[in-house]
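In what follows, a single structure is set out as C-alpha cells and then discussed.
A single protein chain has been omitted from the complex, and every remaining protein chain is retained in its original position.
Coming up: chain A.
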Amino acid sequence: MTYPSDPAAPGPASGRAPLVGVVLVSHSASVAAAVAELSAGLTGGAADVPVAPAGGGPDGGLGTSSDLIAAAARSVDRGAGVAVIADLGSAVLTVKALLADEELPANSRLVDAPFLEGAVAAVVSASAGADLDTVAAAAEEAYSYRKT
C-alpha cells in the first residue's frame, strides 16, 4: 500500500465507482505524511487508498503551501470529490482561499474535523467506497468521540 495512491486505479474500468480522495494539510510535512500513513494503515489492507499528504510551507519548513495542496488534491481526484482536512490557522485559511478561487478540483470540500481522528475516519470510509457526504460526515463525527 502506498500513497499518494496510483491515480490510474481504480477507475470505472475496474467495475467500482471511483473513490473519494482525501488530502491532509498540516503545517508539518512529517505530520501530514505520518497521519496519511497511519490512516492508510488502518483501512484494513485496502488495495487502493486515495489519500495524499500536503505538509509544510513553500520553503519546506513549517507552514502551508498552496501549491502542495493543489497538487495533492489533483493527485487524489478520481471524479468522486475530494475531502480536505487541515490542522490549524494558515492551513485552514489557505484551503478556504483556494476553494473560494476555485483552484481545487471540482467537488473539493474543506471538512470540519480533528486532524488525526478525522483523517482516519475519512480515509477508512473513502476506501470502503463511501460518497463525499458520507466521508465528510464520518470525519466530522470524530469530534464527538470522547476518550474518558
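Going forward, contacts are C-beta pairs under 8 Å (C-beta built on N, C-alpha and C of every residue); 3 or more make two chains touch, one makes a residue touch a chain; residues count from 1.
Just so it is clear, contacts and distances are computed from a predicted model.
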item	value
Hidden chain of the complex, named as in its UniProt record, picked from "Hydrolase TatD", "Heme exporter protein D", "Dihydroxyacetone kinase subunit L" or "FAD-dependent oxidoreductase"	"Dihydroxyacetone kinase subunit L"
Option touching the unshown chain, where A:S28, A:S75 or A:T94 are the choices	A:T94
Residue ranges of chain A at the interface with the undisplayed chain	57-59, 61-67, 88-90, 93-94, 96-98, 100-101
